[in-house]
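The complex is shown incomplete by one protein chain, all other protein chains being positioned as in the whole.
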Amino acid sequence: MDRRKLYVSLLLAAAALLLISSVALAQAPSTSGGVAPHAQFYAGKLASSKKLSPLAMLWAMRVLAGLMLVGGIFTIGSRNPVVAALCLVGTLFCTGIIFLLLHATFIAAIQVLVYAGAIMVLFVFVVMSVGHPEREEIGLSRGIISKLIGGAFAVMLLLRVSPVYMSYQRTVNAAGEIISKAMPPVSSKYGNVEHVGKLLFSDYLFPFEAISILLLVAIVGAVMVTRHRRRDDNKGAAAAAASAGEG
Amino acid sequence: MLKTLSDLVPNVFLAMLLAAAAIMAFATVNALFLVWLERKVSARMQRRYGPTVVGPFGMFQTLVDVVKLLSKQLISPKDIDKPLYHLAPIVVFVPVVLGLSLFPIDKSFALVDTNVGLVLVFAFAGMGFIAIFMAGWGSNNKYALLGAMRAVAQNIAYEIPLILAALAVTMIARSMRIADIVEAQGSFPYILVQPIGALIYYISAVAETNRAPFDIPEAESELVAGFHTEYSGMRFALFFLAEYTNMVIVSMVATSLFLGGYKGPLLPGPVWFFGKVYFLIFVMLWLRWTFPRLRFDQLMTFAWKVLIPLALANLLVTATVLKVMS
Partner (left out) sequence: MSSAFKMADFSFAAPIIFVALWACVVLLASAFSTKSSKLGPLTAFGFVIGLVITGYFWTALEQPRMSVFSGMLVLDRFSLFLDMIFLLAGLLTSLVAHGYVEEHGFAESEFYAVIALSVVGMMLMGHAGDFIIVVIGLETMSLGVYSLVASWTDKRKSTEAGLKYFVMGAVASGFLVYGIALLYGATGSTRLLVITSRAAAHIGDPLYIIGLFMVFGALAFKVALVPFHMWTPDAYEGAPTPITGFMAAAVKTAGFGLLVRAVSTIFSGESFAYGSTGWINIAWMLSMLTMTVGNVLALRQTNIKRMLAYSSIAHAGYIMLGVIAIPVLGLDPSAVLLYLLQYAVTTIGAFGVVAWVGRRDAENTGLEQWAGLGARKPAAALAMTIFMLSLGGIPPTAGFFAKLYLFKSAMGHPSLLILVVIAAINSVISIFYYLKPIVAMYFRDAGGEPIAEPMRSSSLSVAITLAAIIVFLLGMVPGSALEMAIKSTIGG
């Protein structure tokens, strides 16, 4: 992939991101109670006229989805790990904005905070520790067969899934009226902190607790794999423990 | 009732433009003022006078400096990663601009008001480090890269106690909306309820802004200037601007969370708000010219072994007390 083209598209993407995110921010519901359900978002019945029209929202959604796709492709396709990491940041940021458009403000903020912020910082840290892009090339393998299979699968997915997506799109006609009832109505408190919190500690209590086991095993496993102990240290286990404590 | 910009200006795009203009103007003026203030404060602490020649109390000195920076040649070193290098000063500014818009400066006004404002502020603050990474990596300079790596490591470490401290306040106020948190501090600010939380927050905030005594990412004696070593002229100025604006943001959060925001007797809200913000910034300057720089391992140890356990304990105690009281 041509670097220049890549970076120009990145720049454009960044500009679009800034624009859209500020629109989305202005769109964010201001009170904790009166959040419009996303069924109404598709129906174009948002409470006040100053909000964007549903068609504009739909276009924002399309643009964001396109940006996410481009970002995703560059993330796996770029030979430069830095570009890959930054494209991933962009993709995750777009995801956050899509959440915002759907009035899931809390999830949006957490998405940006945790993924685009914290987790990507770790990615970036690893990239910086690993080395220089000219020497450390990553990216798609050149194998033509794997590309063909992957491409065929992608085309099949696109052909099979996109008609469904189109049918969802057709739920809003040019005048912005809702046509089908594909989107079920949701609670008026949809997506705010209180709503998410209540769900998390009632219906999703057990998964919420189970996640802690998952995190525990991830941490313990990572420690186990990365901590090195030389064989001759076996004689003095205390010495090994001491050095592990320091390191 | 809290009014936002979109309440006052019906057109979304117009509101956006206005907000952007207001924030940019504020950020610029604020940086000019803070640079002057920093010089004055440092001078006074070292028994000097600081700038005195241009304008009253040398106030226009920074303005003149800006003219100098503007007129400087923009030097791009060889073998840089051009797009990253050129984008970094711009990207460093984006989260700052977004973050500034979220604070209520008076009982009745905030540019943007959302029910997850507090989380968004932290989210945007976290994004700033992407730019530092871009600058450090793009410069193709070992000092820049080292500085960026240190900044990233520091960010990871200090973001945790920062958020944990803020979380305790959120639990007391039962909201993540900044306006609600300010309103919840009825007769007394939360610093009285959460003294340890406030302290943890402030220390971590200073570390997050990469300022002394936590300015290891740009330690002059070791790394020339850290991640912005290779930047000159206005590009350098943009990093500077972002850093000073960042100081304002963390102080605004501290003001809103712990000092009661715009609340105060007699004087109008904005005066109290900005008064508290600039007082906190003054303390930051004070710290910088008082304490020596920490060593990197000390910095890390302090975060992981002192601040994080302390913040967790603080959170736990807060939760227990809240549960018992309710």
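Note that the chains are named A and B in the order they appear, and that numbering of residues resets to 1 at the start of each chain.
The rule is short, and it goes like this: contacts are C-beta pairs under 8 Å (C-beta built on N, C-alpha and C of every residue); 3 or more make two chains touch, one makes a residue touch a chain.
Only a predicted model underlies this, so the values are computations on that prediction, with no experimental measurement involved.
Looking at the complete complex, one finds that the omitted chain is in touch with A.
In the complete assembly, the contact with the undisplayed chain comes from A:157, out of A:69, A:126 or A:157. Within the complete assembly, residues 157, 160-161, 163-164, 184, 199, 202-207, 210-211, 213-214, 216-218, 220-231, 234, 237-238, 241 of chain A touch the chain that is not shown.
Convention: only the chains that are shown with their structure count from here on.
Those residues of chain B that touch chain A in the shared complex are 2, 4-6, 10-12, 15-16, 19-20, 81-84, 87, 90-91, 94, 98, 101, 112-116, 119-120, 122-127, 129-130, 133-134, 136-137, 145, 148-149, 152-153, 155-156, 159, 175-177, 180. Residues of chain A that touch chain B in their complex: 3, 7, 10-11, 14, 18, 21-23, 25-32, 49-52, 82, 86, 89, 93, 96, 105-106, 108-110, 112-113, 116-118, 120-122, 124-125, 127-129, 133, 192-193.
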